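Heads up, one of the protein chains got dropped from this complex, but the rest are sitting where they should.
A and B label the chains in the order they appear, each numbered from 1.
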Amino acid sequence: MAGVTLPSATTEPACRPPAARASRVLAGSAAAGAALILLTAGALAQSPAASDTTRSASLPPAVTPATPTGAPAPRPASGLVASDVPNDAGRAIQLDWKASPDDVAGRHVLSQYVVERAENPGGPWTTVDSAAAGTTTKVDQNARRGVLYFYRITAAGPGGRTPALSITGPVSAQSQWFNSTRWSVLLLTIVFFGGVLWFIASAQAGRKPFVRRIPGISAIEEAIGRATEMGRSVLYVPGVQDIDDIQTVQGLVILENVARLTAKYETPITVPVAYPIPFTIAEEMVKAGHLHAGHPEAYDPNSVRFVSPEQFAYVAAVTGIMLRDRPAAHIFMGSFYAESLLLAETGFITGAIQVAGTANVAQLPFLVVACDYTLIGEELYAASAYLSGEAKLVGSLKGADLMKVIVIVMIVVGCVLETVGIHQLTHWMVTQ
Amino acid sequence: MRWLENLDRRWIFLAVGVLVLIPLLRPLALPLYVSPPTQGFVNAMDQIPDGSTVLMSCDYDPGAKPELVPMTRTAIRQLWSKHCKVVVTVLWNGGPGLVDQVLREEGRAAHKTYGVDWINLGYKSGNEAVMVLMGQSIPNTFPRDNSGGVTTSYPIMHGVRDYSSFPLLVSISAGYPGTKEYVQQVQGRFHIKMVSGCTAVSAPEYYPYLQSGQLEGLLGGMAGAAEYELARHEKGAATQGMDAQSLAHMFIALCIVLGNVVLWQRRRRGA
Partner (left out) sequence: MKREVPLFITAAIGLFMILSFFVPHQVVSVPADFLQQSAVIVVAFGYVLGGANVLRVNVDAISKRADGWPYKLMLVAALLTMLIVGLVEGEGFQNEGTRFTWMYNNIYSPMAATMFALLAFFIASAAFRAFRIRTVDAALLAVAALIVMIGRVPIGTALTRFLPEHHRLPDLAEWIMNVPQNAAKRAILIGAALGVMATGLRVILGIERSYLSGED
């Protein structure tokens, strides 16, 4: 443990670190004794006010000089404890102190605490941060890794500033190799990844798992078939989010399967895209679909269009395409927000067959109401596996199912344990 | 009732238009009620120490103006009433202009100085990545404010480093990126207290966060904003809009009923 806290002014018992932190005190360090002397001397040399308060340490610290405003300076905070913030990259030091007796709501004697830091007990001191009255903790987020720091805290109010009786240190921020609050996530991630990989391997070995029929996915082919019969195009909307939304990734993966079908049937496809990166990927997807279907020459470079990341400009453009070009099938796969109903209702007016899929729960009711078929939540993520029928992809679905069983068991067990007052599982699951 | 079966949807549009317009011209003054999520929002704002600096992320664009601007105004007034300083960010590229206009109007009314009592850091692309970067350093993530000034040159930014500089994060959000991403990327990681104001359509999505305590309060759409105004004893744009919203909701309920009357009629004829 790298954090070091040293109670310096022995006249002030409140300055001692709490028992839980006592292990952080470097009792065996030869530097510690020297630092103890140095830092007390440094604090006294630093400011006359400090010397006043230190002298009066055995008295109630209310003895503070009167100020021009007539209000007394606040009595100092005490018991400053500095410790390394655990589970980080060594950039922060946690500071805790006991409030000044003048830190009382409504008295207006103390307005804030000022946290100061120095690399030597004698200074020079720089202000690290301030904390409003009522606060007794602060994290210095700007510590440099491995550097020894000393801290002091000053109570400030309309009547002046009073440094605490002691300074604390040396303490240094250290980086850790593992965030110990994330064991639960690591374990579940390993189980999940392991499960997915095992089922993929098993599917590749020939044990392809059963996947229930998802009507929405079957409807995609039906919709494309209908567009072909009518001699009209297919409109594909891969959501309205950027590539950092995994739903967009999934929408683009499904697009490749859809583009294969449209290329096979020689049906034109229009793909309006809201963001530039998904746009470039969508172009690749449609090209790939044509290539796989054996019709690379049928690829129209204008079929994939960048529209606008502006939500409603995008809606205006897509509804315009619906009303002018009258595609016979609308496929919405990805992340949708307020535009879901605007798109789906306009699509309904045109009489197109509509298939939607999203994991945005708030938009599901709109899509369910206005579309012929809707993929709900995880069905969207299953779509590419279902459409391609690839053993590897289908195997990964089974892995997700295994994890779902584990989550359900953990929810039930967790509820039971919490009900009977056992909180260990909950605490283990909480990450920081 | 046969006419219902072949009703042109434009009649429905006209009815909605009229029903929304009438109460805006002649308010009905229907009684309001402060729901627990709104009360949670008010309480969380009340509990922050006077004079502290608060982060307010206004992640919306003009599309959500009627729902989110009234609550933005009330929130900033409540913060300023506690002498708090407000650092504003916008993660929607269509939003900084609107947010700036709203804050400047409120700032003028409350005699607050830009750069001292509030600052608009403007837009930064990158969604969640920006949220995470702000956890490392806000001045580095937003080196310049919305007007192009150097962020660190403003007095308000002297004590601002990252999320730990704020006792509360107020997320006013119209969707992605917004409250959900702040809960997942920031509240979960940096453990900052957080409240949210959002559009009515996204409110149900945030209820789980409210229940889990990750959000201390939630204002859902214009109704939430009106409740917030009631709790603050103000009568703003949201309160004025609530009568119109009441009638629109009633009309939509009526549409559901009438739609089913049509269904029953058809079934009876078919039977």
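The criterion applied here is as follows: a contact is a pair of C-beta atoms (placed from the backbone, for glycine too) under 8 Å apart; a residue touches a chain by one contact, two chains touch by 3 or more.
Remember, predicted model here, so these are calculated numbers, not experimental data.
Asks: Looking at the whole complex, which of B:S57, B:T74, B:T89 or B:N146 touches the chain that is not displayed?
Replies: Touches the omitted chain: B:N146.
Asks: In the full complex, which bits of chain A touch the chain not displayed? Write them out.
Replies: Against the left-out chain, chain A lists 87-90, 145, 175-179, 182, 185-186, 189, 192-193, 196-197, 200, 242, 244, 246, 249-250, 252-253, 256, 275-277, 279-281, 284-285, 287-289, 291-292, 302, 305-308, 310-313, 315-316, 320, 324, 338, 341-342, 345, 348, 359, 361, 364, 366, 369-370, 376-378, 380-382, 384, 392-393, 396-397, 399-400, 403-404, 407.
Asks: Please identify, in ascending order, the residues of chain B that touch the omitted chain?
Replies: These residues touch the chain not displayed: 7, 9, 12-13, 15-17, 20, 30-33, 35-36, 61-66, 94, 96-98, 100-101, 104, 122, 124-126, 129-130, 132-133, 136, 146-148, 200, 204-205, 207-208, 211, 220, 223, 226, 242-243, 245-253, 255-256, 258-260, 263.
One rule holds for everything that comes next: only the chains that are shown with their structure count from here on.
Asks: Provide the residue numbers of chain B that touch chain A in the complex, in ascending order.
Replies: 49-52, 61, 63, 93-94, 127-129, 159, 161-162, 164-165, 167, 174-176, 188, 191, 199, 201-202, 204-205
Asks: Residue numbers of chain A touching chain B in their complex, please.
Replies: It is residues 111-112, 129-130, 132-135, 138-139, 141-142, 241-242, 244-245, 309-312, 335, 337-338, 360-363, 431-432 of chain A that touch chain B.
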